[in-house]
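Report on the following structure.
With one protein chain removed, the remaining protein chains of the complex are shown where they sit.
Going in written order, the chains are labelled A, B, C and D, and every chain counts its residues from 1.
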Amino acid sequence: MTQEGETVQTADTKEQEDGYEPKLVAFLCKWCSYAGADLAGGGRIKYPANVRIIRVPCSCRIDPKLVVKALERGADGVLVSGCHPGDCHYTEGNYYTRRRMLMLFKLLEFLGLDPKRVQMSWVSASEGPKWAQVVEEITEDIKSLGPIST
Amino acid sequence: MTRIGVFVCWCGSNIASTVDVEKVAELAADLPGVAYSTTYKYMCSDPGQKLIAEAIKEHDLDRAVVAACSPSLHEPTFRGCLENEGLNPYMLEIANIREQCSWVHTDRDEATEKALDLIAMAVAKVAHNAPLVAGSIPVTRRALIIGGGISGIQAAIDVGLAGYEAVIVEREPSIGGRMAQFDKTFPTLDCAACILTPKMVAVSRNPNIKIYTHAEVEEVTGYVGNYVAKIRLRARSVDADKCTGCGTCWQKCPKRVSSEFDQHLGMRKAIHIPFPQAVPRVPVIDRDNCLYFQRGKCRICETSCEVGAVDFEQEDEVIEEKFGAIIVATGFTTFDHSTYKEYGAGQLKDVITGLQFERMVNSSGPTGGRILRPSDGKEVNTVVFIACVGSRDRAKGVAYCSRLCCMYTAKHGLLFKEHNPDGQAYVFYMDIRAAGKNYEEFVRRAQEEFGVNYLRGRVSRIFEEDGQLVVRGADTLSGTQVEVKADLVVLATALIARDDAVDVARMLGIPYDENRLFTEGHPKLAPVETVTSGVFLTGACQAPKDIPDTVATASAASAKALALFSSDVLTGEPMVSCIDTSLCSGCFACQEVCPFGAIEAVEIRDAMTRENKEVAHVIESLCHGCGNCTVVCRAGAPNLAGFSHEQILAELLAV
Amino acid sequence: MKEITKKIRKEARKLLKDGRADLVIGYEQGSDEEVATPCFITDVSQVDRLVFDEHCYHNLAKYLVGQEGYLTSRFVAQEKRPRVAIVATPATMRSIVGLIQEHQFARDKLIILGILDGTLVGIEPDVVVGQIEEDQEKSARIQAQVREIEEMTASERWAWWEEQFSRCIRCYACRQVCPFCYCEQCISDENQPQWIGKSSSPENNRTWNIIRALHLVGRCTDCGECDRVCPVDIPLSLLAVKMAGEVEEAFDYKAGADVDAKPALHSFRPDDPDDFIR
Amino acid sequence: MEAKLLQREKLSQLVDALLEDHEVVAPTSDLAYGQIRSGAELHLSDNKPTQSLKGFFFPPREVLFESRRTEDGLELVPSSSSDAPRVIVAARPCDVASLPVLDKLFGWDYQDSSYFQRRQRTTIISLACDPPPKDCFCVSLGGSPAGIEGSDLLLTPLRDAYHVLIITERGKALVEKYAQFFEESDEQHNQERARLEDEWRAQVTKEIDADRLREALDFDSGAWEMLAQQCVDCAICTFLCPTCHCFDIQDEGDNAHAIRLRLWDSCARQDFTEMAVHQPRPNHFSRYRQRLMHKFKYYPENFGRVLCVGCGRCIQYCPAGVDITKALERAVEQR
Partner (left out) sequence: MDSLYLPHCMTIKEVIEETPDVKTFRLAFGDDKVKEQFDFRAGQFGLYSVFGEGEAPFCISNSPTRKEYIECSIKRVGRVTNAFHELNVGDTVGFRGPYGNSFPLEEMHGKNLIFAGGGIGLAPLRSLIWNCIDTRKKFRDITIVYGARSTADLVYKRELSEWVKMKRLNTVLTVDPGGEDETWEGEIGFVPTVLEQVGPSPKNAVVITCGPPIMIKFVLVSLQRMGFTPEQVITTLEMKMKCGLGKCGRCNIGSAYVCKHGPVFSYEQLQKLPAEY
């Protein structure tokens, strides 16, 4: 169907030059992963500046819709992070997250999104180095993929 | 009309050396809704806070973003700062530009850009913040204590002494629990009855404490501060008001029954009190064994009772009482060693459990304190104690260490040697775990002073030979196979959850682990709480505990309950979920996933269709604010204050 | 099929006569022999309108729920709600299972005149009115297509789906025919906050279709109605079948198979798959 | 009326020629019309495209303007739509007949300039329905499988060639400009065309008595609730209908940059008339009633025309198998 009157639509979003810096959105539960990220900071562990953290009470507050929305609004990658199984401050929130995210990831993969773009991690409050490493690796993953073609 | 103030902290050079704070503040001023933006060296310092306070007044700010260190550090500080200026403390968001920006990045441009992004996100979010006020709920200042062992007794005493009502519900005819079965207690060796009986008397005399024995909690509804318990008072067949506890009835009763209290080493009557110091001293007719109830004839107790207290017609009574807090003190049971074929699968008469040994060694026990072989009543000269039966055994028992077997085994060895200094006591053990005040010393004393033989190794087999037990095992220290001819073998069976622990957990809405032990609120920081507010754990129902730990947790749990009772209303968590009933289709997915049972069904009248519908409703006082309900609901009917759909989405869209 | 029609009429007549049902939801012939249409019989004299043939594929469970549904347990004013009997194909029954699981109504509020085809339905019909053949050819075809897509490269898949979604005109017919889309207000109609842009732009269409599929994970019983009605032929069954497979593989759960089970995403097991997590 | 002949194989050549200085729209699949880039893309099939032609005049998503925050306030940039000449080839007569019906609405009082700009720039070459699909009822509404209303040229497939009926001046100009493709028609061909049309008309058996409906449709009839039972508010009928024109106006973006859109909407939707505090059509049957009464009573009262051309899509694609002709009959019988 024609899409007339669309002469004012947005510009081409592809920016495949060398200096490509992906945008990574991360949703972190405040008890474990966010505290882990704080610990990485306390330890002055360096990691790429591409990540933007959104703090939520529990990983179970991370609506899969938010991940979808992040991608729609131009995030190149999304990370969901919570407490290790059994460590949830609310005892079982992260178990639900795990089910939801697995399904979301499977669906997105089926729709053609590279699985590296949406990832999940368990990072405890004591795993500062792990947090830094996760961000490091995912940023690299996404850099190697380039922007999502739309 | 949002008027947001943005306050960018230098944190000395911690932030300012990596982030161009001035530039960030300047650009932040152009963000939508921002009315004022500034920087300061140390925003958390007194002058920094003053600066915020003045800016709020001067620029008529209605909310603030502080770009500084992690919210886990100074969120309360800045909230207080807002509150002092008459703003709601929740009209604040923190942009974490230190831990998650300046400290982890090196490139100044990148870090500056990111800091601005983080502030933009916080600004977008704070624009959707709403003032939050914690709700308040009335509190019934009464504690329900399930279980009348030492744990429940101690908790009741603490609550009662503080001037609040406590109700103990005990399944057995008497309170006292496991401790009443013990002979002496480690490491001091004072007699259990001597220290327990005064406690039992103390609870029975305290006017604030009500005791229901031979009773069970059947159902619990409600929530913190407002629980309603249905308690079944099982028929005793004896009118407690009339009974004087004289003892004639149980002396006269012709029917002898194996005694549960004595671990089936002795007998009791059909009408009985479980042990002489029982509280209340009111007997119970065991209807399954009573001649009258079974065959319709006898009634000797009735005729012998001078006060006419025996009442065969008595029926169970179910009462309903209100409570503000529930203390779970249901205790433990011991591991059934019949799964251990190598130990005779429970068939060898002279292989007994530690608890049976306690009864045997007790001077008011079935043997009058003499240590005799159950098979033939002969004096025991050689006894073998085996530690870790069921404990630390993933295959046949439980994975955990029961924690007190080492101690009571040492005690048993010592008591045996005390009774029979010429006898031989052997202990087969895996490790000695004696972490407690004077515990290690106690074990040493058993070994060194009393000459109990400790053999490090597992027993591979126990068998009968010539009317005597032979215990075959390894001594791993000497590396030899040993065989000990023993008159008696005592197994240190594991402490495990009671058979009906899961039913109790479900009734109370508390989680339990793979061993059916109740799960504490937090393994470190909330050891006597549960995820259900107002339900507390004490004693061995949570994990095996010795008496001092049990008493300590009992006092801890009662302190938690008392804290609840310290005011007649409770202040709830302000960041709780709330369900927009106009969006609710009543699928109750939220209820299914709520870890705290904080969602109930309510009936409302739909204004549009004029019909009633059942929708979900959050019990604020139970909600911990995890947000699970907000995600499981497809229509987005539940929303979480402080982390609302609007707030998180705004934050995301600002990235 | 003739036999089934007869049996349905017989049962419907009995139910209405005995006053055990006020309403029988079934099928009747539409404007010609090639068309069947849902019908609502309240009067014994109308019972002979009921038919059953190969055109009766509509999932009638839709008529039980939602704003205008004839049956929801949340309507406590029962005297206003009719007692309903429903002619249910296996697909309809599986949806009914899900709806009972999701507390939309209680099993005893509904009389099911069931037609079975040997597939698992997770509920006992009150009366079995007939047996039909399972359409194995159709499910095999969809399975094959799912595999075909799985074998594409990620970017091929992306392009393929973009092409499919680009046709979406956002008529929401997929939602309207789905028995599980009984929300008081669909998230796509929500504008505070607005999760899904209303216009049919590529991003909005993608987001809508993803969120729709997500909301059905572990619930969709693959009746295929969304796929059937889509006027622009978006192969929605592929998403349904794919995700049902994933749910079964990961959580050992099959929607519509067990009325007592908790829906897959309303529950968890500590030993759920974990290897996809860092 | 003047007539020509176009050899069958020349149609695609004509399209190729038209493409040199026109946009060309034609059926591209059974699903829809679309812009084509060569005559070979022309998809001629017995099946009427699922989607009607209306989107080419009244797009499903139309940017009205863009708003941008600037240094000194706010800037509104009206969107511009193309005025390049466009030819629609092989349009179904019913789809084309819907345009004069829509002209009334888009032209009363306030002229909808973007709609008329598109009307203005478009020449329409219809193709008669051979044979008419089974759900059509155009004849009873004054149309025909070979109807000419709204068309500039009408192609009728004869055995050996397309008969080309020149309906308007604009059509004539096109034929003259591309004269090399056309041949003169003769009486025999003209008669053949007329005979075929009669044959096809006879095949259209479904019907609607519009005059009776206008009188007899009753808002307060008790029949609506029963009639609406099968309907699941799917809105397919309104989206596929060539005459349904209800729309929504929505913003996308944020206060820094946004576009205002006109989007297709449907009276079948619960939220169509829902206001924060009031819903004049709170129930399902009231929406169903609105659709039918709008088409056959309200629109005729305002514009003297039925809001329906009898294309039959709403019957063919109704998920519940509802036949609007039957439903209307029952609406007036059972009131």
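Details
As a convention for this text, a contact is a pair of C-beta atoms (placed from the backbone, for glycine too) under 8 Å apart; a residue touches a chain by one contact, two chains touch by 3 or more.
What you are looking at is a predicted structure, and each value in this text was computed from that prediction instead of being measured.
The missing chain, though absent from the display, is touched by one residue of D:R61, D:K206 or D:R262; that residue is D:R262. Note on the undisplayed chain: of the listed residues D:A32, D:L53, D:L105 or D:A327, the one touching it is D:L105. Residue positions on chain C in contact with the hidden chain: 191-192, 194, in rising order. On the side of chain D, touch with the chain left out of the figure occurs at residues 64-65, 67, 73-74, 76, 78-81, 105-106, 108-114, 117, 219-220, 245-251, 253-258, 260, 262, 265, 267, 272-278, 280-281, 286, 290, 293-294, 297-299, 301-302.
The working rule: only the chains that are shown with their structure count from here on.
Averaged C-alpha coordinates give centres for chain B and chain C that are 45 Å from one another. With touch defined as above, residues shared between interfaces to two or more other chains in chain B number as follows: 593, 609, 632, 645, 649, 653.
Multi-chain contact residues, meaning those touching two or more other chains, occur in chain C at positions 67, 169, 185, 187, 195, 265. Residues 1, 64-65, 68-69, 72, 85-86, 92, 95-96, 98-100, 102-114, 119-122, 134, 137, 149-150 of chain A are the ones that touch chain C when the two sit in their complex.
Listing the residues of chain B that touch chain C in their complex gives 582-589, 592-593, 603, 609, 611-615, 632, 634-637, 645-646, 649-650. Chain B contributes residues 70-72, 96, 98-101, 103-107, 110-111, 113-114, 117-118, 121, 511, 519, 522, 531, 575, 593, 595-596, 624-628, 630-632, 640, 642-643, 645, 648-649, 651-653, 655 to its touches with chain A in the complex.
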